[in-house]
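Missing here is one protein chain; the remaining ones are kept as they sit in the complex.
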């Protein structure tokens, strides 16, 4: 593999960026040169130090790493751009999450879809139009990997800003479902839990609202057993106690029961292939009240906690044992290796629709499997899910499309049209307008 | 025009059948021979007498009319079959309308869509599969006009039962929008109110959820003025008082303000082209409460009134002055004349999609304009409405498709999947299941 | 009907323009005002005189008619623009027709498709891009009717030059098939020959390569009898003698046997719905030699005759009895009346594909039936012909699309690609290139 120059936009992050550098270290990717860019330059500079310490602690060869003061400089000569940012202060989540509650609209995450996702898009997309423009001017041949939510819309915004961009969106949600099925396989076949890579899922949908039309392990079709499980009424117990325990322990991201994913299989014939806290936000049935969603064992990540943690992270000084690595976690490094010729990879990815999803218009950003090899990603044709699932996905994608257009053209009337079409919206139009206006103001204040 | 033999299924009706016979009389269609069939044979027999009296009162030539005891006999040798029935007792409306209210689901009509529409379909469709089968055996070349709701599904059921059937669905809802626009034209251009036929609407959608992508009078494009009107905030007044007055006067079908039709134009770029009481049922925004829908000036037709009127109608003896006619009202007679060579006609109609609606799958029953001439109806290509409207229509059509399949295969699991996908449904899945089961039982009891 | 101002581009023509004015006169369309424009101003001026004499001879009210010296002036204030021109001198036909013969490529007409049609397009299309531009500036709301060949490409060029143009292409070829079927009806049903309007054809295809997927008279399906005829081997006699007689009598346009139209029905399941001399040019089977095409009774219109007649026409002085009219011939006047509110019309027309032809891409110019009413034409959905016919039409349309693009971008390499894809081309590529180059030069010299 040749030398690779990588720019990380959002390089001051204490989470994603550090994990990525750990992974680079553990895979001994010494032919990598990294530019960290962050609107908070000091955060990026701190991360340079952390990166160096990671290599020392783990006895890995140092890779070249610099914090850059401008985005232009950080993009210069880059082969790969990674974008993982927070659009606006964490305090913006108040408008995204808390304001809608006053109107009876509940969201478990609120960063992808629902009123929260749309307002977050309103903050994020202008940045992405601009990133794309800069990339088109400075490093048009670079590959671009986006990790930012709303994933679909941010990636779409990159293509809107620079149609020839080589960008993809990456997300881990499918991996969680693979792990869940791996644990079932262990039980069903009385074998040690397989690695998640051994569970082959046929993925179709849009990010965070993805479905598995097929599931295999070792060539064995798992769908019959999964359907049997989904149709077993006894699994749909009230999990409010489980949820309360999670809340107490601040385990906000735990949703390993996957009852909502299984509900889709039971009622609509395909398995949800993202975490329940995401899936729940794309349909009107699970978030009618907090009690309802809690009964599925799913806590809603609280605004207060998000703000507190964000501040803690900011000031955190990493201890050496936190930097010690056993094995890589992020698929990001494997994608990097595949795109630059070190290996081939077959995995899920978010790309413009060239036909991989037959039931959505061309060019929408969609999630399917794809084959990664040197300087190339080719999406696989996804199997068509049943009509009603196609319809749900289509609705999400159409609302995303209207949202993209509205933000690109700065047209708040169209944005409101998209807003009331969101599956979580059930307010009378006038109430919806009040909410929308209030959120717009909140989103601006805190930005 | 040659002699035409017409079979009226539901020929005991005191409403539609009598109006149709009045129209035949006023147009002096003496070359018509009519078979009346009704599950209530006496009702049909009574209508024979009424028909004869209509001709006498109006000094029209008598046409041949007979009440038949079996459907087979009534279909024999027919050129045209007209179906206008009530599927099950009027008391079934209790399950359709009152039961959902207990769960917070309100419907203004409840015969087309929503939980009420789906349960009504469950009662009606098996009859239509059977009508189609009988027609295929006895009079396969006959034209079939369906007036029964749920219009789309009943017509689809005819094609399911006999794919080569020459059937169409007819509905008056578009005419109301034409009349409303005619009244606006009078005001805008300071002319006497034009006849509704002079208002040309480009119609697209499914029955009762249709939209006008264009509107012309005398070749003048009316869309700019309509958009201006829809964007005039002052028209969206609280019409609760107006509604209460209608309720008091039992004017259940009055909804001439068309604020919901105009809302669609304001927020989504095309004008609703059905009555507001229908349009409101296809989206989640207007029926969140009775207060909400009343504020648009729209009363909900009460169950009690429906039962009372049904009984009154049954026993009604028509006075001569009620049978006197000034001019024809039903387009049915014009359709009959066009299909049998008396004139050409250009009007809206519900037909299988052969391409007239580019954004829906082939063979779904859709509503567009069409050209009627002897033994032929050719649908016009409808202009594509904006993406979000396409999405709403698609959702309705996909739910209808699943409903049709579920009822045809007697698959209540699939029917429930369709049920929770209905735009009016916002209940948690378990609550929805309770409602569904309760409605199923109610629908059976009263049938 | 209000006063209508019409511009005729090609108004110096001794054929089409004069016939049109006769029709206006016979229909007593006195509320018409005409601008004649022609690159030969004198020809236009002469036609003004002819028009006045037509009114006198026929005792019709005079309509206002002026010859204009510039196209800009002639378009001013127009409601309707009619375009019927000869692109380049008649002598250009030498390159279109005679040069290909040297390479063994024969064409019966050579103005629509084949090498001749493509080269004619090369001359004509730049004019149409320009007409459209002028119309967009001077009378953007005018309706535009094109009668010029290649019809499909000239009409497409108008839309390329001004996408919002209200243009259609009109052609009589379908009428000939209606008349042929009318004569069959007379024989089959022992009735007087019906008027061609009574024969309803479901039309699909592109101009001059149109097909009837259905045929009815008086509501009776004629397809069974037509199929029987097409499968009667005895009708496919050698008509060389018939053809020689036509040649002797200079009846170049006579092809009333319709054996090629019937061949399509026999081998591919739908009836050709244009004259055989046109149909033959779109497939490789009938023009392998002059002997072959003559055996179908079809003479090829000779170049010499075209040149001679063009000169005779130019200098012709019309005698009064040639100007006397019994009844209108051109559907043009009926279209005018329909578009300006005098009547409704249902007829075939060439329009951008909005969905009327499901098997061709959107926006291609296609021929189907359509409904004409005041300020509006709505195409009907055409029935899908069998796959192999769809394929033939698709090929023609794709070649047209490449031709349009090539001429618009002045890209002779792409034009050559289109050229060798034409169904009449069977030459080796190098030979084809020689022919192409020779034709390009000829087309320029004579222009």
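Annotations
The first chain written gets the first letter, and so on, giving A, B and C; residue counts start at 1 in each chain.
By definition in this document, a residue touches a chain if its C-beta (ideal position, glycine included) is under 8 Å from a C-beta of that chain, and two chains touch if they have at least 3 such contacts.
The structure displayed is predicted, hence computed values, not measured ones.
The chain not shown here makes contact, within the complete complex, with A, C.
Of the listed positions C:54, C:71 or C:418, the one in contact with the omitted chain in the full complex is C:418. The chain omitted from view is touched by exactly one of A:332, A:379 or A:428, namely A:379. When the omitted chain is restored, the residue from C:15, C:39, C:388 or C:441 that touches it is C:388.
In the complete assembly, the contact with the undisplayed chain comes from C:285, out of C:253, C:285, C:305 or C:324. Checked against the full complex, the candidates A:149, A:369 or A:443 give a single residue touching the omitted chain, namely A:369. Taking the complete complex into account, residues 200, 202, 216, 218-221, 340-341, 344, 346, 354-356, 358, 369, 371, 373-376, 378-383 of chain A touch the chain not shown. Contact between chain C and the absent chain runs through residues 263, 267-268, 284-286, 288, 292, 387-388, 390-392, 394-395, 398-399, 401-402, 413, 416-418, 420-421, 425-429, 432.
We take it that only the chains that are shown with their structure count from here on.
Rounded to whole angstrom, the centroid-to-centroid distance between chain A and chain C, based on C-alpha atoms, equals 57 Å.
Residues of chain B found to touch two or more other chains are absent.
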